[in-house]
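The structure is given below, and queries will be raised subsequently.
Complex shown without one protein chain; remaining protein chains in place.
== chain A ==
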Amino acid sequence: MKMADGSTILRRNRPGTKSKDFCRWPDEPLEEMDSTLAVQQYIQQMIKRDPSNVELILTMPEAQDEGVWKYEHLRQFCMELNGLAVRLQKQCSPSTCTQMTATDQWIFLCAAHKTPKECPAIDYTRHTLDGAACLLNSNKYFPSRVSIKESSVTKLGSVCRRVYRIFSHAYFHHRRIFDEFEAETYLCHRFTHFVTKYNLMSKENLIVPINEEENAAPGESEA
């Protein structure tokens, strides 16, 4: 944040930075970002600016590769979902939630194991996030963060489907945690928007109602 000689702005979080100043620097236009992580930088910058402005965050800049855009957003979702997992860890224990459920109709099987099994909800959450982290960082499927193979883009859908269940479990079984988290991050809101916009999940799977007070967003519906 220090202004160096000339007009260069150094976007750095130096040791000793106060948490309120963390990442608090002037926005950098995407076209000026020359890093391979430009898209991540851009997305984080947009979220930082206003997490509630989901539409803007999800608006893809022109000339942006859509595969990379989706991929980087999904990374960001999984990363932020860690925050939800931390909250769930405190309340959601294998004794209270023996299965990954959402309402009474859905039981999800954990895909992290050789044969999918009925993990307790907290294990399911952790395994899903860990598995997503491995897949999204896999050198095989996503060796580059600037261009992504078409075949790998198709993997994103299944990751979305799985991580979405964390939202749904939290919503239906740990509502208070969900609400607190959502109020802070608008993450489920954004996620629903995201998968709808890029058609990564079918609508009947989007079981968390998020458009209660938002009429403008079509697409998200209780299925």
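Operating definition for what follows: a residue touches a chain if its C-beta (ideal position, glycine included) is under 8 Å from a C-beta of that chain, and two chains touch if they have at least 3 such contacts; residues count from 1.
What we mean here is this: contacts and distances are computed from a predicted model.
> Mind telling me which option in "Anaphase-promoting complex subunit 11", "Striatin N-terminal domain-containing protein", "Trafficking protein particle complex subunit" or "tRNA-splicing endonuclease subunit Sen34" is what UniProt lists for the chain we can't see?
Hidden chain, UniProt protein name: "Striatin N-terminal domain-containing protein".
> Out of A:68, A:136 or A:195, which touches the unshown chain?
Answer from the full complex: A:136 touches the omitted chain.
> Considering the whole complex, which of A:37, A:56 or A:107 touches the chain not shown?
From the options A:37, A:56 or A:107, the contact with the absent chain belongs to A:37.
> Spell out, residue by residue, where the missing chain touches chain A.
So the residues of chain A touching the missing chain come out as 2, 4, 8, 10-19, 22, 25, 28, 35-37, 40-41, 75-76, 78-79, 82-83, 85-86, 89, 93-94, 110, 112-114, 119-120, 122-123, 126-127, 129-131, 133-141.
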